[in-house]
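One protein chain is absent from this view; the other protein chains keep their places.
Presenting chain A:
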């Protein structure tokens, strides 16, 4: 009688990586729906396109690296990277910009570093930052004017043609500055009340944006409830941002108010879906708090005093740099020991 020989534990109850990634994708759906409703078909088209390119790029790279293609594709991580890029890129981003972003995310930031688990930087944000600094005009002028899908947002066909043609002639009529940009630039010469008359702010905080952020927040809370992400990174992220905002920006006539920081731009998408990428984030609970808080603080700094508009991507990447350092200084105290043993000299893991 030949029995199965296996080392303990024999019981396992892990959610495989592929299912975790699938849940992440499902959790972005409310945000994607909100984006589609308020900004038209752009993000939906981006998402589908980016996922397809990401999976294809991943498969090609795995093949080049002589790795089992199907085995790795099934972990869904490439699809998530594509999805996150699709959600982050502006609605009328030309297709080739998306391709450059996705390729640099998958090929350079992920596979050239050794594939899943070996990348020190968040692939989606590497792709995003790369196209942002390379094609600043295409990246910053393509944000759709917030309009309900059934109230004048460009139709599916028009959006698709705009994205694929590379002819951005029609775009001008549909786009405008993002609320954070608008506020930052106008507040130097106007009062808060005057700035807020701009149509991008609408009746509430930031027309459309607030709903998109709320939807991503809901999806993120769902992930937390499913214990797919821990609360530490989002809490640190939002905590850092709130803290900085309260410390510096209490005067709305000088600085962007807290409500805008939280509910405009990519704040919630960043807090729950981007900063929480486990591969490039800190590992211990304490470390995750530090990591998240660092991102929150950097976002405020970049949004307030920086020149580039997209603070989330840069903040996440900057904190990715700090992860080995954070991990080095935040190990837990082992049971039966007096104090934590910090790091190992010569290798910070």
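Quick note on the criterion: a residue touches a chain if its C-beta (ideal position, glycine included) is under 8 Å from a C-beta of that chain, and two chains touch if they have at least 3 such contacts; residues count from 1.
We adopt the following convention: contacts and distances are computed from a predicted model.
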Notebook entry, point to check: UniProt protein name for the omitted subunit, picking from "ABC transporter, permease protein", "pH regulation protein F", "Ion-translocating oxidoreductase complex subunit C" or "GCVT N-terminal domain-containing protein"?
Noted result: "Ion-translocating oxidoreductase complex subunit C"
Next item on the list: Decide which residue listed in A:281, A:295 or A:316 touches the omitted chain of the complex.
Entry: A:281
Notebook entry, point to check: Footprint of the hidden chain on chain A, which residues?
Noted result: 1, 3-17, 19-20, 71, 75, 77, 115-118, 230, 278-279, 281, 283-285, 288, 331-339, 341-342, 344-347, 349
